[in-house]
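Note that one protein chain of the assembly has been removed; the remaining protein chains are unaltered in position.
Then we have subunit A:
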């Protein structure tokens, strides 16, 4: 955007055209409320609920772990409006707990330096036995060395992703790696190449992913599949393949050291050159979609949360938003599209968890990393009002274009007109220095749009699909059969590969 276009107050405030690339508009926020409303849970005085993870304990009791090292139980969390919430402290003094789950009457917590399990032996409601489940990685006192833990997956494995020491280095064992805790208690080095995770979890099929943040070797925030043996792109942690203290365990896990990526290259080029490299399934364009991708969860509510079943809801800490992600598999690799979903949360969203009623708990803090919400921490719930918004539902790559499906039938006139769409593509530089501008920008041509007979999908034939590029498509002119405009007419598809069929 050229600053010379912003000349007057009027332009600043009301010219939507000028701000077409900024999705945070007040009208939109109002519109979003009609479909998904936010319930804010009051937090008692004296509880600094900088929540890092949530876990349901049964009987309607929710556990929340915090960056300050406490674990609280919250009762009546689903009450609406929330007036009888009860907070009790279960544990304290732990080290930045960013993973919380439960198994066999133990509560498992991921601390910076170890995975710990705890239980209350004397029945006073507080944990008294704290067992170290494992600590195969190191920490050296750098604040950046975080550890994020998953829930137990379908195989009974618990996954942990480890931030680097700062943005560039791996100064403690396994920094920049992912570990799995197997049911037999063993720890398996699983993936390398991690920079700065913001969250970890599975998609609807139980495949483990994490979000990695913009920085060195990450031109934008990304969502990456943690496929065992694969390299996530940042070479700082590769040194542990050769370190006497770690190399045997890595070899035993069957991992091969990948070639180092070449700085200044492009992701899709390096993915072809380095077989172990796992490119991001989704790049979240920076800053349109967000500036700090964090926790996420697949919609497994069976429709209680609206029409987006099996899709992922991904938080952005900096923008205090929840985004929506559709994934598909092309040539054995995940890729797909992200869409704006809901803005206006109170603090920096760290992650999300389902309530039994199909509402989405959204929680986080802005401590150390500023966020739009402005509150130091918050626990909120996003509740579907039952009203279906007119939205893009899914977006699939085709050999010669994209196929969109929608939540409501289309108006064939507007939806079938290529002029109702705009498209551009770009990618980022895959490089050792911090972040990246958008580069290699192109403007493909939408040759035709065909609306399906049932009116639920639109097939775009596009001249100039770009392998390895984000395809940013806006649908400002597309109307539903009922004359509605799309609530979020913006889609960003990471086209790592163009499908052959």
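Criterion: a residue touches a chain if its C-beta (ideal position, glycine included) is under 8 Å from a C-beta of that chain, and two chains touch if they have at least 3 such contacts; residues count from 1.
Everything below uses one rule, namely that contacts and distances are computed from a predicted model.
Trainee: If you had to name the missing chain as UniProt does, which of "Glutathione import ATP-binding protein GsiA", "PA14 domain protein", "Sugar ABC transporter permease" or "Ion-translocating oxidoreductase complex subunit D" would it be?
Mentor: Protein name of the absent chain (UniProt record): "PA14 domain protein".
Trainee: Of A:291, A:407 or A:494, which residue touches the hidden chain?
Mentor: Here the residue in touch with the unshown chain is A:291.
Trainee: Just one of A:46, A:81, A:368 or A:386 touches the chain that is missing; which is it?
Mentor: Considering the complete complex, A:368 is the one touching the chain left out.
Trainee: Going by the contact rule already stated, which one of A:151, A:319 or A:474 would touch the omitted chain in the full complex?
Mentor: Answer from the full complex: A:319 touches the omitted chain.
Trainee: Where the complex has a chain not shown, which of A:110, A:167 or A:407 is the residue touching it?
Mentor: A:167
Trainee: Spell out, residue by residue, where the missing chain touches subunit A.
Mentor: Spelled out for subunit A, the touching residues are 1-3, 6-8, 12-14, 16, 19, 22, 24-26, 48, 67-69, 92-96, 111, 113-114, 116, 121-122, 127-132, 135, 139-144, 166-169, 214-215, 245, 262-265, 287, 291, 318-319, 366-374, 376, 432-435, 437.
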